[in-house]
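The complex is shown incomplete by one protein chain, all other protein chains being positioned as in the whole.
Chain IDs A and B follow the sequence of writing; residue 1 opens each chain.
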Amino acid sequence: MTVYLSLAGVLFLIGLHGFFTAQNLLRRLLALNVLTTAVFLLFVVMARLADPLDPVPHAIVLTGIVVTVSTTAVALALVVRIAGRVRDDGADAGGGSGGDVG
Amino acid sequence: MGVAGVIFDGLLALALVWLAWQATRAADLFHAVVSFIVFGLLMALAWVRLEAPDIALAEAAIGAGATGALLLSALDRLATRDGRRTLLYEPATAWGFWIPAGGALLGGLTLAAWQLPAPGLGDEVLAALKLSGVDHPVTAVLLNFRALDTLLEIGVLLLAAVTIWSLGPAPSPLVPAMPSPALPALGRLLFPVFVLVSGYLLWRGSHAPGGAFPAGAVLGAGAILMLLAGARPWIRSSEHGPWRWILSLGLAMLLAAAISGTLAGQAFFHYPPGTAGPLILLLEVAAGLSIALLLFALYLRGEPCEHGYGESGP
Partner (left out) sequence: MTVAQWIGGLLVFAGIPFFLLGTLGLLRFPDVYTRLHALAKADNVGLGLVCIGLGIQSGSVALLLKLVLIWVLMLIASATAAGLIARTALARGLRPWGT
């Protein structure tokens, strides 16, 4: 269990670091997902440490996974609106700063 | 647990840390996204090691599958092929700040977590399991004891789909550079399998790991595969208007179940005694269908248009 607890800690730090320091919005989203995964890992390890396996954190983590995918989808739609290009090659970038967000 | 188990856990942990690092710091965005997808798959292995098979199913289907499809679909829009390969200015990691600060943060959180009481609710759940109508503890918690969480979660999913649809019309779906007859054939061959597996997972949820969430995610993945194989989304308002309402079916049925208890004079979300089993199955079917269509709606990234598709820019 200590392996998974320290894994949760390290992933939490990686996610936090990426979320705060990444310039690119997509990388920030990936870091946010890693962050949420680390928190879920902590929940499940705590559930495992209880004597009969505790199913309530499992249900909470399932809820969390669905909420995370919803958040990621909305954030991706917004990022694409901010920084996306029109699909045809050679056309001007649509909206925002165009091209990759830097 | 044995030495082999510890070695396996250690290797898995190392792989996960490296993949997470690649996902957040890789120069090439495609590299980062693929690392994240593999991270999701290995995370499913970790959930199995931690005796959480329901979460493993959900992580493999939603975390690696749906999120991966969403990320790749968005990545294609974000920049030119050459543009997204370059590492724009990313500040170098300031190790001098992050190692002490991170260590302090982790130390503080560990200290706080150590002092928390950790009785666990496993005993109470097992004691009440016979009354809940299902045989699997996690399903009982999700759809009976903590059904309010499930209601709110499907509400959040519906809200996300509505938000995305409100941003504008759906961009035209991706067309492969060299169309292959394999992809439509794959779609035709596999979609019945998707429906079968999803139904099996749904039915299985009452007595074994499974349930509405993995089932909905598998069916949603099947819908995304059909879209990639060339099918056109049929939830446009003009032709198949009523089908759009399946998106809100899950939320509506959960709300109905919740409020009907109150209207009958009992507590909020009270299931009449003896009907909990069939009622949970009905709610799971509604929730599973909703989740499948909602994941598909999230993937479309816009409102499906009446005639053709809108531009991908604002």
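One rule holds for everything that comes next: a residue touches a chain if its C-beta (ideal position, glycine included) is under 8 Å from a C-beta of that chain, and two chains touch if they have at least 3 such contacts.
This is a predicted model, so every value here is computed, not measured.
In the full assembly, the chain not pictured is in contact with B, by the touch criterion defined above. Touching the missing chain, out of B:Val48, B:Leu183 or B:Ala208, is residue B:Leu183.
Checked against the hidden chain, the listed residues B:Ala94, B:Val193 or B:Ile259 yield one contact partner: B:Val193. Looking at subunit B, the residues touching the absent chain are 176-178, 180, 182-183, 186, 189-190, 193.
Assume only the chains that are shown with their structure count from here on.
A separation of 12 Å divides the Cα centre of subunit A from that of subunit B. Of all residues in subunit A, only 3-4, 6-7, 9-18, 21-24, 26-27, 29-31, 33-34, 37, 40-42, 44-56, 58-63, 65-74, 76-81, 83-87, 89, 93-95, 99-102 touch subunit B in the complex they form. Per the touch definition, subunit B reaches subunit A in the complex via residues 6, 9-10, 13, 16-17, 20-21, 23-25, 29, 32-33, 36, 39, 43, 46-47, 49-52, 54-55, 58-59, 62-63, 66-67, 70-71, 74-75, 77-80, 83-84, 86, 88-91, 93-94, 98, 102, 105-106, 109-110, 113, 118-123, 125-126, 137-138, 140-142, 145-146, 149-150, 153, 156-157, 159-160, 163-164, 167-168, 171-172, 213, 291, 295, 298-299, 301-302, 311-314.
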